[in-house]
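A single protein chain has been removed from this complex, and every other one stays in its place.
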Amino acid sequence: MTVAMNNQTTLSRPRGGSFKRDLIGVIVIIVFAALGYVLFPDNLALLTRILAVALLVLSLDLVTGYCGVATLGHAALFGSGAYAAGILSAHYGINDPFLMTMGGIGAGAVAGLLCAVIMLRAHGLPQLVLSIALIYLFHEFANKASSWTGGSDGLAGIMPDAVFGIYEFDLYGHTAYFFGIALLLIVFVLLRILVRSPFGMLCRGIKEDPLRIRAMGASPNAALTKMYVISGAVAGTGGALSAISTQVVALDALSFTQSAEALVMLVLGGTGSLFGALAGTLIFMLFEDYVSAANPFHWLTMVGVLLIAVVLFAPKGIYGTAAAYFSRRREGSQ
Amino acid sequence: MQTVFSIAIDALAYGMVLFVISIGLSVTMGLMRVVNLAHGAFAMIGGYIASYVARDLGMGYAVAVIAAVVITIIIAIPIERLLYRRIYGQPELTQVLMTIGITFCIIGIANYVMGPTLKTIPLAGPLQGTADLGFRTISIHRLFAIVCGLVVALGLWFAIEKTSFGVKLRASVDNAAMAAALGVRTEIVYAVSFAVAVGLAAFGGVVGAELLPVEPYYALRYMVTFLVVVSVGGAGSIPGALIACLVLGAVDTTGRYLMPEFGEFFFYLAVIAIICVFPRGFAGRAK
Partner (left out) sequence: MSAVFEVKNLKRSFGGLVVTNDVSISMAPGDRVALIGPNGAGKTTFVNLVTGTIPPSSGEVRLGGETVTKVDAIGRVRRGLVRSFQVTRLFQDMTPAEHVGLAVLQRSGRAGRLFGSFLTMPDVMAEVSELLEKLGLAELAHRKVSEIAYGQQRLLEIAVALALKPKVLLLDEPAAGVPQSDTGRIEQALADLPKDLAVLMIEHDMDLVFRFAKRVIVLAAGTIIFDGLPADVTKDARVREAYLGSYAHASHVA
């Protein structure tokens, strides 16, 4: 009886204080947001752009980091969200920022479903190629449907109303920045819940061994499709934020380059961790802003060197490597 | 009829250029299982070298072609030794990142050294102008590209099917561990294949410069195209790659002729359709 009691306590032991880590994550985001606001008050547009891309990279982390699907076409989901939010405002006069965001989420989820249905038909290299083909197809489609999307001129005429009817989207980007911070915090908390959930666990299993998951009676493709839809909703949020804050949507939102950059940011930070995705985005985008202003071609060389260095010396990414280092030290000191 | 004919010739020439450049990628990917996104960068390097030799140094076209192939291989050897060796057998994502990184570096360096402008490679005298077929004239350069494609295809077929190196190569593609156990020095097979692949890429870059113009973003612009061709053909298969190049060349060229405003829409639509029907490519082998 005592033995059973002991075991009971071993098993129900709360692990690693994950709620504490959620709280720390939220606090860290808020601190960084405040720092950004104080240090770069004239560059809130860049910071808001970082927030939008962070949502894209988080979304990519869900399918690549947590499910093991490598994709070079993830901007399809981001761009769909951006265009949906933009079109709602520019063509239908729906200017409420929350409705526009909802539109972006919906469009992102639909794009995610579409991509999943096509991409999950193949594995490995053909799957990667499908993702590339998809992003080009989305891009060409948006380019062609210029009466809706403005084609290569971009979609203009997006005029979001004030948030709650009070906070106007001002020229300095204050409102857009806070709106973006709020979206990121909400998404971050929801994703923390998601990756801990039974579904999150199922996806981790699929990443390691889809065949074993089948032998447990679960369908990897069904789960991956579901994750793709969720991922689309997250990327769509980012797209909507981008459309609302910049008030234009350019074809770049649906580009291969945007997809590849998102992947680079994710890997730079570390896959399979929400903190890694955020860290990678922040470092990459700030770095890009400083270097590419000087010379875009040197920027490309430096990204190349950076990528090679990460693969060779920090395969878990910056956050992953740092986290592993600290957990080793902690174990060592015990 | 005229249009159909010129589309057909252009499609064939384009397909053959794609084939010459991609076939090396296909063989190395089948052999070493490396997703190599930097392959197009080697074709670009070949184009730059040929342009420099033929235009700036004023040497002949043949010299330019040979110089391009040899120098590109020499450039590629340390890259293979130092970087590619590290990613054999790694997850796909790692390989994608490493080779994208290499591509970015090469683009940046090419732009720094050669400048952002488009480089031409002056053709040898006999390759300029057109040939009269009686009912229709066609550009001799197009014919030259087609012939090059055929020669490469036949040469590779011979090398792989009829030589002892080919036997070792096929054994290594089938089962590297088993081949090694049977005394095949897979290291050497890998190195030679990589060199041949890079050399062919450079050759294709030069021959195809009229169709795929040489400029710094070449490596990025066509990176996807080459990868797509290999994937659609099935990595490691020469007939598969040939069919893929011809089909995709035809789709792309026809699309551009008839509906230029759609850009590459039809090309990628065809890619998706083909992969959905043949998830392992035309000649894909079960793993």
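Per-chain numbering from 1; labels A and B assigned in written order.
Here is the rule we go by: contacts are C-beta pairs under 8 Å (C-beta built on N, C-alpha and C of every residue); 3 or more make two chains touch, one makes a residue touch a chain.
Every value quoted in this text rests on a predicted model; they were computed, and no experiment measured them.
Undergrad: Report, in label order, the displayed chains that the undisplayed chain touches.
TA: Result for the missing chain's touching partners among shown chains: A.
Undergrad: Based on the whole complex, identify which of A:G25, A:G124, A:G205 or A:P315 touches the chain you can't see.
TA: A:G205
Undergrad: Pick out which of A:A52, A:A223, A:V264 or A:V310 touches the chain that's been left out of the picture.
TA: Answering carefully, the residue with contact to the hidden chain is A:A223.
Undergrad: Given the full complex, what residues of subunit A touch the hidden partner chain?
TA: 4, 7-8, 10-15, 193-194, 196-199, 201-202, 204-205, 208-209, 211-212, 214-219, 223, 226, 230
Rule of thumb we're sticking to: only the chains that are shown with their structure count from here on.
Undergrad: Taking the mean of the CA coordinates per chain, how far is subunit A from subunit B in Å?
TA: That pair's centroid distance is 34 Å.
Undergrad: Help me check something: in the complex, which residues belonging to subunit A touch subunit B?
TA: 64, 70, 72, 118, 121-126, 128-130, 132-134, 136-137, 140-141, 143-144, 256, 260, 263-264, 267, 271, 297-308, 310-312, 315
Undergrad: If you look only at subunit B, which of its residues touch subunit A in the complex?
TA: Per the stated touch rule, the residues are 29, 35, 83, 86-87, 92-94, 96-98, 100-109, 111-112, 116, 216, 224, 227-228, 230-232, 235, 261-265, 267-269, 271-272, 275-276, 279-281, 284.
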